[in-house]
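With one protein chain removed, the remaining protein chains of the complex are shown where they sit.
Our next item is subunit A:
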Amino acid sequence: MSELLKVDKIKTEFQTDKGPVTSVDEVSFDLKEGETICLVGESGCGKSVTSLSIMHLLDRNGSVTEGSILFEDKDLAKATEAQMRKIRGNDISMIFQEPMTSLNPVLTIGDQLTEGIRLHMKYSKSEAKKYAIEMLKKVGIPRAEGIIDEYPHKLSGGMRQRVMIAMALSCKPKLLIADEPTTALDVTIQAQILELMKKLREESNTAIILITHDLGVVAEMADKVAVMYAGQVVEETDVYTLFDNPKHPYTLGLMESIPHITNPDDMRLTSIPGSVPSARNMPKGCRFYDRCPHAMERCLAEKPELKSIEDKQAHSIRCFLYENEEKDYEKKHAEKEVSS
């Protein structure tokens, strides 16, 4: 598998009346063909802004000010709007959280679906329509020949998300960015959509950046995971290592605070105290400092780097605990497990 995307220390800033606000800071990850990376984190952690930065879909006051986004050796951070137009919907496409608002209500499904096909694949009108019907069938829409002439309001949420997926995949993109694609859907519909995404991924070898806050979805879909907190990646590794051996105190806190249906009856949830710092007022040192149970003096003043901790697998963490105190911490954690 060859490298498809390499995001290297990007910084995204928004210019506001009160000065610039950094919402993504030093975010790096890379992705090979056919691989799925999940960006997880809570609201405001910068996971959506990261994906919008890749796609150049930021609001007018936002821009990538540092770092590079190498996609097939082209730097998207420096690409012009004209270059991006050729890439968007063609090499990289995106699906959004709200299938209700991301389809144009006054155009038929067919109009919206064939626009990109005709533009990027240079199909004639009738060829494009035939191809669009084929795509709708592929994503499991019944009566595709009829649905193609319908307007979006006729479809349910799950069906609309299927149309969005058909649209995103119609030009055979190399990279698909899915921003919370199932958050607005019911669980039984979510299971259908995830199943569909898995099937299509296998068929087309598309790489996926999946943005979600749901660790269940992460466990279902990801090859590797980047956990984000307050605009930074705090932990990155493959999905099995992340769930079997999470290291960063935030990742641990996140895992312990989810009420899950397989939890034992009397288990009490551990919550992370406090809330996420605001982007305007980021702490100088570690951004998790005031919520972290292991915070040290050093964390207040110094900024931790994202560093690899193991030689065998790729597992990087942004935390001082793992520089010298690794053994000490392991011991503490073991004690905690015994006592709880």
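Just so it is clear, a contact is a pair of C-beta atoms (placed from the backbone, for glycine too) under 8 Å apart; a residue touches a chain by one contact, two chains touch by 3 or more; residues count from 1.
Note that contacts and distances are computed from a predicted model.
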item	value
Listed names "Oligopeptide transport system ATP-binding protein", "Carbohydrate ABC transporter permease", "OB-fold domain-containing protein" or "Electron transfer flavoprotein subunit beta", matching UniProt entry of the absent chain	"Oligopeptide transport system ATP-binding protein"
From A:Val49, A:Leu210, A:Leu254 or A:Cys286, residue that would touch the chain that is not displayed	A:Leu254
Of A:Ile109, A:Ala226 or A:Val239, the residue in touch with the unshown chain	A:Val239
Candidates A:Ile189, A:Met282, A:Met296 or A:Ile309 - the one touching the absent chain	A:Ile189
Residue of A:Ile117, A:Met197, A:Ile272 or A:Leu321 touching the missing chain in the full complex	A:Ile272
Positions on subunit A contacted by the hidden chain, ascending	42-43, 156, 158-159, 186-192, 194-195, 213-220, 222, 239-240, 243, 253-263, 265, 268-273, 275-276
